[in-house]
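Here is chain A:
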Amino acid sequence: MSLKQVFTKEEIERSITRISHEIIENNKGVKGLAIVGIRTRGYVLAERIAKVINNLYGTKLDVGALDITFYRDDLSLVAEQPVIHNTEIDFDIENKNIVLVDDVLYTGRTIRCALDALIDFGRPRTIQLAVLVDRGHRELPIRADYVGKNLPTSQKELVQVKLQEIDNEDSVMIEESQDDKEKDSKMGS
Partner candidate 1 sequence: MKLLIKNGRIIDPANKIDDNLDILIEGGKISKVGKSIDVKAETVIDAAGKIVMPGIVDMHVHLREPGREDKETVFSGTMAAAKGGVTSVLCMPNTLPSLDSINIIKTLNDIIKKTANVDVFICGAITVGRAGKELVNISGLKKEGIIAISDDGASVDNDELMLKALKEAKKEKILVICHSENKALSGKGLVNRGFTSTRLGLRGISKESEYKRVSRDIKLAEESGASVHIAHVSCAESVEIIRKAKKKGLKVTGETAPHYFSLSEEDLLDYNTNMKINPPLRTKDDIAAIKQSLKDGTIDIIASDHAPHTENEKEIEFEYAEFGTVGLETELAVSITELINNEALTWQELVRKMSLNPAIALGIDKGTLGVNKDADIVVISPDKEWVVNKADFVSKSKNSAFIGRKLKGAVEYTIYRGKVIYKA
Partner candidate 2 sequence: MTKKKTAKWVHKDLLGLEYLSREDMELLLDTAESFREILDRKIKKVPALRGKTVVNLFYEPSTRTRVSFEVAGKRLSADVINIAVESSSVKKGETLNDTGRNIEALKADIIVVRHNCSGAASMLARNVNISVINAGDGWHEHPTQGLLDMFTLRKKTGKLEGLNVSIVGDIAHSRVARSNIWGLTKFGAKVTVCAPKLLIPPEIEKMGIKVTDNIDEALSGADAINVLRMQFERDDMKAFPTQLEYFKNFGVTEDRLKKAKKDIIVMHPGPINRGVEISSEVADGANSVILEQVTNGIAVRMAVLFWVSQARDKDIKNEVTH
């Protein structure tokens, strides 16, 4: 089992800054903008992006956290028991430009869940997707609007994202795993 680092702390920081600028550029400013991060690391990234934007523009962007466990359609297929976190979207998403944030984009199924969940909260004007890593192998027609790094991977590999707020370090690693348990453990994002 080999471990390869593909994203350093500094690279991650630069990507987040770049993504934050791209968001502003794309949305022609901050009006009606809100960030929603998918639990758990997506939310950490969402807060970081909001912080960058708030620092640049002196704004106080709405940031929400979305737990998609109850929208998953694969719970009976995975060996691990799902861990449920809280959803906290305490602002109205009606007519807003929502930027969904996740750490890794893989099969696209997580994002499909997140879209369903978000739409149950109301009718946003647009939903855009920002991810730190896009590792390919889409199973649904989903694409990210903002990508930190494109990472070609094989399905046998595991992508490990570590963030300071949760894991006490910032890094992205690729791990070669023996079996096909990649599919099992992260549902493929």
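Criterion: a contact is a pair of C-beta atoms (placed from the backbone, for glycine too) under 8 Å apart; a residue touches a chain by one contact, two chains touch by 3 or more; residues count from 1.
A quick word on the picks: all candidates are chains of the complex that A comes from, given by their letters.
Just so you know, these numbers come straight off a predicted model, no measurement behind them.
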{"item": "Chain A in this complex - touching candidate among 1 or 2", "value": "2"}
{"item": "Touching residues (chain side chain A, partner candidate 2) in the complex", "value": "39-40, 65, 67, 69-71, 73, 75-77, 81-88, 116-117, 120-122, 165-166"}
